[in-house]
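Excluded from the complex is one protein chain; the other protein chains are retained at their positions.
Our next item is chain A:
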Amino acid sequence: MQDILDILRDYGLLLAVGQFPDGPIGGLALTLILAVTGLTVSFPLSVLIGVGRTSHHPAIAWTCTAFVTLVRALPLLMLIFWAYFVVPLIIGRTVSALTTVICALVVYETAYLAEVVRAAILALPKGQTEASRSLGLSASQTLRDVILPQALFNAIPSILNQFISLVKNTSVAYIISVSELTYSAYQINAQLMTKPLQVYLILAAIYFIICFSLSRLVRLVEKRIDASRKAPVAAGSAA
């Protein structure tokens, strides 16, 4: 126990923010930055691809399905290797490890979120589309005003769950030396040499606390959404 407190005292700041403000930001802060950036960038892309998968246009549906199927069949680590070693070959110049990780996370996350979006769209009653189209709204107007506002609202808990797994997945960035939380712990362990149990216990505890709190938040949001279904307030304000 004393060991753990000592490690926290000596390296707590490194675990929290890396070298910041004297050097690059890292540690938990970078982990959260990676996860938030990953979610923010992949969300609009996943809406496009999730919608694309439900398209009646065979070429669009096929392309989106192929993307999702391919990415979901690959380990995230594989995507990072590809982005790290292959992308520079293709574009002819090196890319920073950080950019590489963000790209890989976005591609990975987009595939999973697209499935969330697609499931939420398919879960809506067919009558919603029929009513909208019967009024003369086009397919894209129906999507924008009727389908997506409901589907994305209903998908909020799943999107947050996806964010939790994204937080955990950022840990693979350590493999190409991006100094996020896991990499920081790895470095500390290398310096101390004799305290792996304590160091990785701290690491596990941090991930647990963050992900556990987030999952409680999801529960809360789910309850709010259920309540709003029974007594709906302004759940979106299209039209």
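Rule of thumb we're sticking to: a residue touches a chain if its C-beta (ideal position, glycine included) is under 8 Å from a C-beta of that chain, and two chains touch if they have at least 3 such contacts; residues count from 1.
Here is the rule we use: contacts and distances are computed from a predicted model.
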{"item": "Complex member absent from the view - protein name from UniProt, among \"Glutamate/aspartate import permease protein GltK\", \"Amino acid ABC transporter ATP-binding protein\", \"Pyruvate ferredoxin oxidoreductase\" or \"Ferrous iron transport protein B\"", "value": "\"Amino acid ABC transporter ATP-binding protein\""}
{"item": "Sole contact to the chain not displayed, among A:L122, A:L135, A:A190 or A:A204", "value": "A:L135"}
{"item": "Touch list for chain A against the chain that is not drawn", "value": "125, 127-128, 130-138, 141, 145-146, 149-150, 153, 229-236, 238-239"}
